[in-house]
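For reference, the structure discussed in these notes is given below.
Yeah, one chain of the complex is gone here, protein chain that is, but the others are all in their spots.
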Amino acid sequence: MAITRAEVLHVARLARLALTEEEIARFQEQLSAILEAVGKVDELDLSGVEPTAHPLELSNVWGADEPRPSIDVEEALANAPDREGSYFRVPPA
Amino acid sequence: MTWEPVIGCEIHVHLKTQTKMFCRCATGFGAPENSSTCPVCLAHPGVLPVPNERAIEWTIKLGLALGCDIAPRAVFHRKNYFYPDNPKGYQISQYDEPLCMSGSFLLPGVGGDTEIGIVRAHLEEDAAKNVHMGGGEGRIHGADRTLVDFNRAGMPLVEIVTQPHLRSSEQTKRFLQLLRQTVRELGISDAEMQEGSMRFDVNVSVRPEGSDELRTRTELKNINSFNFAAQGIEREIQRQIAIYEGGGEVVQETLHFVPGQEHAAPLRSKEEAQDYRYLPEPDLVPIEPPAEMVEQARAELGELPSARIRRLETELDFGLAEGLVTSGRDGLYERTPGDRRAVANVVMNELAAAGLDPTEVNGEELGKLVEARDRIPREAFMKALGASGDGDFKAEDYLGEAVIADESELDPVIERILAANDENVAAYRAGKQGLLGFFVGQVMKETGGKADPKVVNTRLRELLDRS
Partner (left out) sequence: MIDTLRLTAKEANALLTGGELSSDELFAAYRAAIDERDPDLNCFLHVCDESPGAGIPIALKDVIGTKGIPTTAGSKILEGYLPVYDATVTERCQARGLRTIGKTNMDEFAMGSSTENSAFGPTRNPWDPSRVPGGSSGGSTAAVAAGLAPWALGSDTGGSVKQPAALCGVVGLRPTYGTVSRYGIIAFASSLDQVGPVTKTVADCAFLYSVIAGRDPCDTTTVDLPHPVEIPEAEDLRGLRVGVPRELNEAEGIEPGVTESVQAAIELCRELGAEVGECELPRSVEYGLPCYYLIAPSEASSNLARYDGVRFGLRVSPDGIRAMYEETRDEGFGDEPKRRIMLGTYALSAGYYEAYYGQAQKVRTVIRQEFAAALERFDVLVSPTSPTVAFPLGAKTENPLAMYLSDVLAIPPNMAGLPGLSIPCGLSEGLPVGLQLIGPQFSENVLFRAGHALEQALAFDVVPPRLA
């Protein structure tokens, strides 16, 4: 279940992580070992088994369509790394 | 060779709930930026979504109107991707277990009904609004910064996906218009293109007539008007045909239209291979629509627009019937007694031109107006029509005092009377001025007493004195 360097790079791109060369090499090795260990689940024949997404079997939990106060704009922006007026500002998308 | 277009649509409709899909921030168009936000829709650490019950009810209602099966169990999934307008880094949407599936939408046409297959209708949340600054106005390219407003983030959105069952740009436009009207009549969305509460993407391909292959398609995105959709699709159909006829191959790509710039060439982009890494949303539990909820929604449906077009077509022609229904004017049409065609024309044209809300017009009174339409001065008719939306409008108040004072309407009558009485004309001109009263009497008789005597007097004198 070894993971290739190309796969490490692909996954890092999907996850938006700019890995250093050292990290790429180390993660390739470590992820290969971990995948080897967790890949064990594939040994089991579970064709007739339903997946468990959730430990409790709940359904239909929702809230009424009744507005509650929003937070203050200044509070919304209080943690913003950068802003322009009442907008969050980011580099060009 | 004859080519057949193959067209499918994806339509996003904002539900007009009071609050967002997963938090209780108020929805609403035009609030100051970032004023309708909270930790949940800003995706602060630790927040959790709470689904909006009404949005679920309304999606079920829409699904029923689209002839869909309502799933016994629907599951929200996370669609993972990074973009500044996507605060959590995933959109909560529905994936392989949507609320509504396998529907069929009846699109009436001149030659009969067409069934447009509905693949699914599912519930999801909208993204925030990005404003690209610097560079060209609001354009992505050349911008030097992007500003983000999270008011729209998390607004409830229904996505409707059709089968590729549409066969022309004109048919697609008619489908989209009828779908819009259906959504509006269900009372679940304003479906206003300008406000972005209805948006659609269209997939277009062509194939040789008679074949059932599906060729490479292109996707037209961000279309924000029906006419624009029809033009864009038509242009794309012709472009693809030209490519095939020139021996080329159509490339799968996306054509992005810039909203508001309907004549600008679309931006083309190769479809980037996406990997959304869907997973069942672990913060939410499944929806198992209770029977009462589904039955309640079904009971609220009423006669759907497509059925009404078919019914009205029997008393009008198809175009008028469709026009009335898709413009939401057929209710007034049906409430208004009188000659069907005359009523349809007044409701469809004059009333629209007068800018009146058809739901506020009293049909009985409008019927009296339509009936008198050809007897009364145009000016008086239009004046009465303009007032017909008032709550206490009474046609007789206007018809009673309606006078023909318009020279352009009176002149033909006067000329006809003068021509028919040349002896009296000659006598008048010879000096028998007292004959003026005779002519006035004739005009009044002819106009059923509605002519303005002052105007009649003046015009008669002018015309008799002329030669």
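Per-chain numbering from 1; labels A and B assigned in written order.
Everything below uses one rule, namely that a contact is a pair of C-beta atoms (placed from the backbone, for glycine too) under 8 Å apart; a residue touches a chain by one contact, two chains touch by 3 or more.
Everything numeric here is computed off the predicted structure, so don't read it as measured data.
The omitted chain makes contact with just one of the residues B:Thr19, B:Ser36, B:Thr59 or B:Asn80: B:Asn80.
Considering the complete assembly, chain B touches the hidden chain via residues 39, 42-51, 78, 80, 82-84, 87-90, 146, 148, 275, 277-279, 282-285.
Across the interface with the omitted chain, chain A contributes residues 3, 7-8, 10-12, 14-20, 23, 27, 30-31, 33-35, 37-42, 44, 46, 49-56, 58, 61-63, 71, 75-76, 78-82, 88, 90-93.
Just so it is clear, only the chains that are shown with their structure count from here on.
Distance between chain centres (mean CA atoms), chain A to chain B: 40 Å. Contact residues on chain B toward chain A in their complex (touch as defined above): 17-19, 24-26, 32-39, 42, 44, 50-56, 73, 75, 82-85, 130-135, 140, 143-150, 275, 277, 280, 282, 284-288, 290. Residue ranges on chain A touching chain B, taken from their complex, read 14, 16, 53-54, 56, 58-68, 70-71, 73, 76-77, 79, 84-93.
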